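Of the protein chains in this complex, all but one are displayed in their positions.
Presenting subunit A:
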Amino acid sequence: MTAGEPPLLAIDALHKQFAVPVLRGIDFTLRAGEIHALMGSNGAGKSTLCNLIAGIHRPDSGNMRLSGQPYQPASLHSAEASGVRMVMQELNLFPTLSIAENLCFNRLGNRAGVINHQALRDSARAALARLNLDELDPDTPVSALGVGKQQLVEIARVLAQPVRLLILDEPTAALTDPQIDQLFGQLDILRSAGIGIIYISHRMSEIQRVADRVSILRDGALIATENADEMDVERMVHLMAGPAMARIPPKTPTTIAATAASNGSATKPGHVVLKIEQLGRQGAFTDINLELRAGEVLGIGGLIGSGRTELLRTLFGADTADTGGIRLAADDFSRLQQLRNPAEAIAAGIGLVVEDRKGQGLLLDKSIALNIGLGQLGTLHNRLGIVNDKAIADNSAEICRQLDIKHDDLQQPVAQLSGGNQQKVLIGRWLLRDLQILLFDEPGRGVDARSKLLIQELIRDLAAQGKAVIVVSSETEELLALADRVVVLSNGRLAGEFTADTVSEQALLEASFRFYTTAGQKVAPPLEIS
């Protein structure tokens, strides 16, 4: 870059706040003809930054300049008009349409709306050729392609339009190694054509391979921008983790013992209640071996998409395992079994508070009482099947009191409650069932700070009562505050186990990235159809 020439993209003091500040004063430059990697742990602000650049959200304050000109995209569309395009993690293709129709979707027909298929095919072939995807027939329906090829077609679709600035969000997540090589070859071509590329990835080896510069984000701030060849894996992890965090405060085992004893619980405190053996699920996680003890909170950390949610769902029988299984204390661990559905899991004493509470947890337009009592309906009725509404209402009222659920009356639809109170309603449903093992998937997501603390206290209380608890969380602070022991999933594999003495944010982060760092170690490749 010569002194007089403005960079392709210059960002100055960018701020963005949703419920909490997400970006705090980002300064960032992207040069024409460079690949600039963005790195950071979950929630560092990478996606938000890209969404602002791509016009999906608007910043609260700060400036963006594109080739020296003020750049304030009002929408994805206006950003695209300026030549700024993003390839999303989710595929935006029409599976039933052909590759050619997908590539040229916004210019399919002539003025009369009639499609010239020959012209369409030619134009699609040209677009595919630019990505060295000549082997693809433009007439193939997209649904016949594997996920990796679909991802490449998606990139080709974006590149079929004029582009000056390209944002790639985890483009290699679904690709096989030869496809990754293919993509990187294409990125080289784009780079020499003077296109600026922002590249988000967790895979450090890839970043070292393709990126010119690396920027590290942490807690919404840009910590460092350095040349990629001057930055090694250790330094990246160090920058992402930041200063050492407080360690897990030691829990008092006496409380656990005392409570369990006073409950007359059959399981002695600290005894193993669940053994997970070589549990695996295609495309999600593999070879998970864990033991869970009564009275402990086991935290599971790792990056989003590392297989944590899938592991919990499999333990709960919502998804089925492909390999391995679990052993339960109830039958002296004599039987290796796979739970086939949630009902079996509940019978085995396992409950799950799901991550997607609106989509998979709550009946949004139904009452608080029905939502809390849903799991109990099967027991709270007389011989004719008539619901004991009084008992349900009493239990719900008691849960609302215990968990401090702010509400007007029990008939109020849960859709009208705040996120924190909705989460407490969902947790309350499980508390009423008195299960020995409780799984929490991101219990603090979309929840206000006060409810979050209350939920954390509640989880500690459950452990103190002798329950065994697993908590998946993307927030290191939450794991450190809650867990007696933390394991980390990385790319579907267990990448480390930490206790109060050994845990640090740095160590967790290093483990999170472990199985993403070397190419060819993908243990759970996506199914490739074609």
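The rule is short, and it goes like this: a contact is a pair of C-beta atoms (placed from the backbone, for glycine too) under 8 Å apart; a residue touches a chain by one contact, two chains touch by 3 or more; residues count from 1.
We adopt the following convention: contacts and distances are computed from a predicted model.
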Chain excluded from display, named as in UniProt, from "Succinate dehydrogenase / fumarate reductase flavoprotein subunit", "ABC transporter permease", "Putative anti-sigma-YlaC factor YlaD" or "Asp23/Gls24 family envelope stress response protein": "ABC transporter permease"
Sole residue of A:142, A:410 or A:494 that reaches the chain not shown, by the stated touch rule: A:410
Sole residue of A:70, A:113, A:178 or A:359 that reaches the chain not shown, by the stated touch rule: A:359
Which residue of A:149, A:218, A:429 or A:467 touches the chain not shown here: A:429
Identified contact with the non-displayed chain, of A:108, A:387 or A:458: A:387
Absent-chain interface as seen on subunit A, which is shown: 19, 316, 318, 341-343, 345-346, 352, 354, 359-367, 369-370, 373-375, 377-378, 381, 384-387, 389-390, 392-393, 396, 406, 408, 410-413, 415-422, 429, 446-448, 451
